[in-house]
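Below is the structure I would like to discuss, written out as structure tokens.
Part of the complex only, each chain left as placed.
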Amino acid sequence: MDTTELTITNRDGVVTDLTAEVRRFCAERGDGLVHVFVPHATAGLALMEVGAHSDRDLVDALGWLLPRDDRYRHRHGSPGHGADHLLPALVAPSLSVPVLGGQPQLGTWQSVVLVDTNVDNPRRTVRLSFLAG
Amino acid sequence: MDTTELTITNRDGVVTDLTAEVRRFCAERGDGLVHVFVPHATAGLALMEVGAHSDRDLVDALGWLLPRDDRYRHRHGSPGHGADHLLPALVAPSLSVPVLGGQPQLGTWQSVVLVDTNVDNPRRTVRLSFLAG
């Protein structure tokens, strides 16, 4: 299986666009499925529009779905840490996209994004794998 | 990779049952994984019971999880548009189901459904792909 691990070090915020890296990984790999995976317990992956403030909207929405206060039993560091640990149950840490002729078949407004509310640790790894069809 | 694109044009509501199309696609394809993918930034896919009002319950639940009001930064058209763009972070646009002998191994009450709150655009495409095991 063709697979590689990206290291994401310069995240600007909670949503990091990985689309360019995914496209690069798929180029010249033919037909199959590209699988994206994040091996962290406080991060997820989504296909969504970036820009037009959708990223900020997502941060807000996560804040009302999983409020960053002291209601959680899981605590160390900031109160939001308990919320961080529930994120992957809602925003799944694995997704996959069909690839034809080396091109991920993403819609016009779909970008592959890493969603990561744990801002204390900006270094993340993401594994890309290609399953030939 | 065996792959095809469905065009969904006559959707009755927010939840559209795709199970018959998925079963038809898998028939005579043997063992593997069927991958379902929606290339739209305001839609997701789920495995859930249809009928017994679960579809209406889901619409209601999405309304309290992602309220369709003017709280979003992403706006054009209706206020609910900002909510539409967050849907794919919660209801993922890719899923896959094991297939044995051409039969998707769905549970008795599981249907494959397209979840799409963006009622302004009733035309949707869904990509089905088969990965032989």
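So that you can tell them apart, the chains are marked A and B in the order they are listed, and the count of residues begins at 1 in each.
To be clear about the criterion, a contact is a pair of C-beta atoms (placed from the backbone, for glycine too) under 8 Å apart; a residue touches a chain by one contact, two chains touch by 3 or more.
Please read all numbers here as calculations on a predicted model, not as lab measurements.
Participant: Given 2 chains in view, how many copies does the entire assembly contain?
Facilitator: Altogether, the complex is made of 3 copies.
Basically, only the chains that are shown with their structure count from here on.
Participant: Hey, which residues of subunit A end up touching subunit B in the complex?
Facilitator: Per the stated touch rule, the residues are 31-33, 44, 46-49, 52-54, 56-58, 60-61, 65, 90-92, 95-98, 100, 105-110, 115, 131-133.
Participant: Given the complex with subunit A, which residues does subunit B contribute to the contact?
Facilitator: 1-3, 35, 37-41, 65-66, 71-74, 82, 85-86, 88-90, 92-94, 96, 127, 129-132
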